[in-house]
Each structure stands twice: as structure tokens, then as C-alpha cells.
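Here the structure comes first, spelled out in C-alpha cells, and everything after it is commentary.
With one protein chain removed, the remaining protein chains of the complex are shown where they sit.
Each chain carries a letter (A, B and C) given by its place in the written order, and its residues are counted from 1.
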Amino acid sequence: MTEPEFHHPLRVYWEDTDAGGVVFFANYLKFFERARTEWLRSLGFDQQRLRTDTGAMFIVADTSVSYFAPARLDDLLLISVRITEAGRATMALLQEARRAGELLASSTIRIGCIDAGTFKPRRIPNELLSLLR
Amino acid sequence: MTEPEFHHPLRVYWEDTDAGGVVFFANYLKFFERARTEWLRSLGFDQQRLRTDTGAMFIVADTSVSYFAPARLDDLLLISVRITEAGRATMALLQEARRAGELLASSTIRIGCIDAGTFKPRRIPNELLSLLR
Amino acid sequence: MTEPEFHHPLRVYWEDTDAGGVVFFANYLKFFERARTEWLRSLGFDQQRLRTDTGAMFIVADTSVSYFAPARLDDLLLISVRITEAGRATMALLQEARRAGELLASSTIRIGCIDAGTFKPRRIPNELLSLLR
Partner (left out) sequence: MTEPEFHHPLRVYWEDTDAGGVVFFANYLKFFERARTEWLRSLGFDQQRLRTDTGAMFIVADTSVSYFAPARLDDLLLISVRITEAGRATMALLQEARRAGELLASSTIRIGCIDAGTFKPRRIPNELLSLLR
């Protein structure tokens, strides 16, 4: 069993901001992706190696984000990952971005496992799936 | 009244792709944003000038994207914008990304109008609102 | 023989700007890359197909950029490509970004041709090389 919630800290840099003076909205999807990658790494799964070893690759099938308050340059954010559903070939995650406890953005993301060569859906590798359930 | 649907063509460059060999999923939000900006421009509204003239700025409040098929380097995409709801301070849009007619990604986006100084919600400037309804 | 100079127009979007209110400096490298890709396309070379057909891929070996004046949201830029040297496996280019004639940034870029599988240097495919000289 995995921990109920994983947290990944990250800093807001110039590259993340836009001329509105705040983090560009699309970049939260990057922040959420970094946290998912670190969450998988914390479970012992390096995606590059997973692909080489098993041919499996994860893709994003659906994503929805709600934005509540803007983040700014130099802010330190905490990005969470919580698995809400683990099927054989897909999983659903709830992810949030917070600054000092304040909720800035919240996201639900559905991830699918595919064969990296054919891009066809496939079963999540067992050694990972057993950790997700 | 605005046209029922606006279309913006764009090309996939190296910067848009990732090591999976396809367009990085978060970048569709950039594609959709470019199309909204060109749609506003087609209605006579340049966002930089709108901000200077009226103090109004648009922000993304919610976005959801479903991914159906990947785009690749050199693909020519057509991004659509269709307004589905126009309130006094917010609007909702349906946006799609297609390649030669094939639907690659579809998105619903809720945009809010705020005061660029205070980041508080405000009424969409009348001259624009009258075009959206 | 190729034309002495190729030009590619592009628009500055929110994604290109940063909290300084101007285009984020690193993004000029993206603009220059887009122009190179369109320049190759204008010569009849689609990079994805070049890679599939010949196994050749271009990589950036060196780049230098000087920044003279900032670009802002909604600006329309014209990006130039001028080849200054065409060797067997490398080429050098001079690229500029202008807004209404004003020089905003200037770059010299050295590109190498490599084998996409091995990442080893290789000769630029003849059909392209003959156009560059």
C-alpha cells in the first residue's frame, strides 16, 4: 500500500510566470506532472527505466484544474498527489497546489498506461499496480 | 453577435513535443490560449490594450481537457473556439484541437474578468460583452 | 541556392511573457527554432520526414543571443534566418527578431547534423546540402 498522500515542494521561477505577474495557468499542469513523477520515483519507479524494462508509459487521458488564487515569483509551493482510483490500465489522482497551506489550484487527473511502441492501452505493470491498491 | 465558431491554425514545433515523441499534454492549454487570444483579436480586442484602456484582464478559472490522440512534430493543427456561455463577469468556452478533421483534444474553459490591479472579479467591458451575447 | 534571407512572422502570447511584463529571454531560442523549422520546410524539408527517410536529425551545438529591447504581449515579430556557413556536417546561421523593423534580439547558432539513433555526427543529406551552398 502506498502512503495516502505524497507531497512535492517546488519554487516558482521567472519561467513559470507571465505578464499578469503570476504563474501562467498552464504551468500548474507541469507542477502536477513533476509531483507525479516524484511520487512514482518514491515508490521505486523511474519512468525512463520503466519504459525500457517493461515497454510501459503513462499518458494523461483527462485533466481538470480549478484555479483559486495566483502564485507569484519566488513562492514556495507544495504539490500533493493522492490516488483516488486504481484500475488495471488507468488510475485517477487528486492533486493540489498550496502555498503555506492556502489552496491555489486543485486538479483531478486520469492517467492511462500504454505500450510505448504502439501507444495502445495496456495493463499497469504488476509490481507497480500492487503498490497502488 | 460573434461568429458561432472561430478557428486558429498552428504548427507543432520541437518546443511543443516531449520524449514520448508527441506533444506534451500541458501544451494544449497553450494552444487553446493562443486561439482565444486570436479570437478576441478578431473581435477587435487586443488584451494588452484592453488592460491599459479599461483595467480589465481575463484569467482562467477552470479548465478541463480530454486527450484522444497525440499530435506530433510538424503537424498542422486547427484550434477552435466556441462560446457556450457569456455571463457578466465570466464566460465559458468549448475548444477543440483537430488535425485534418481528426479530434485530438477537447476542452471546456471558464474565463473570468478581473481588475488587473486588484485581481478582483469585475464586469466584462460592455463593448466586448455586447459582442459575446 | 537558397534565398539570402528567410522571414517567419509570429505573435507574442501570454505563454511567452514573464512577470517582468516582457518576453522571457529563453523564449527567443524557441522563436529562432520555429523560424529555422519553417525555413527548412520552405526548402522542402520536413524534419520528421527527414528523420524517417534518412535517419538525420539536427541539433544545436552552440548558440549566442544578444538582447537589445524587450518584446511584449500581442507584439508581432519577424524572425529572420540567414545561413552564414554550410559545412558537410554543420551549418552556422544568423537570426534576428524584429518588431516593425526594430532589432530586439540577434543570435548566431551553430547546428550539427547527427544520426537520430546513435547521436553521432553525420553528413547533412545531399539533397539538402546542395540547397544550402
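One rule holds for everything that comes next: a residue touches a chain if its C-beta (ideal position, glycine included) is under 8 Å from a C-beta of that chain, and two chains touch if they have at least 3 such contacts.
What you are looking at is a predicted structure, and each value in this text was computed from that prediction instead of being measured.
Chemist: List the chain B residues touching the unshown chain?
Modeler: 14-15, 17-22, 24, 26, 72-73
Chemist: On chain A, what residues meet the omitted chain?
Modeler: Where chain A meets the chain not shown: residues 11, 13-15, 30, 33-34, 37-38, 41, 46-49, 72-74.
Chemist: Go through chain C and note every residue touching the omitted chain.
Modeler: 20, 25-27, 29-30, 33, 57, 59-67, 70, 116, 119
Going forward, only the chains that are shown with their structure count from here on.
Chemist: Chains as vertices, touching pairs as edges: which of line, ring, star, complete or other describes this one?
Modeler: Its topology is that of a complete graph.
Chemist: Compute the centre of every chain as the mean of its C-alpha atoms, then state which one is farthest from the centre of chain A.
Modeler: Between chain A and the rest, the longest centre separation is with C.
Chemist: List the centre-to-centre spacing of chain A and chain C in whole Å, with centres computed as mean CA coordinates.
Modeler: Computed from C-alpha means, the inter-chain centre distance equals 32 Å.
Chemist: Approximately how many whole Å separate the CA-defined centres of chain A and chain B?
Modeler: Taking the mean C-alpha position of each chain, the two centres sit 23 Å apart.
Chemist: Which integer distance in Å separates the CA centroid of chain B from that of chain C?
Modeler: Here the centre of chain C sits 27 Å away from the centre of chain B.
Chemist: Can you list the chain C residues in contact with two or more other chains?
Modeler: Correct list: 14-15, 72-73.
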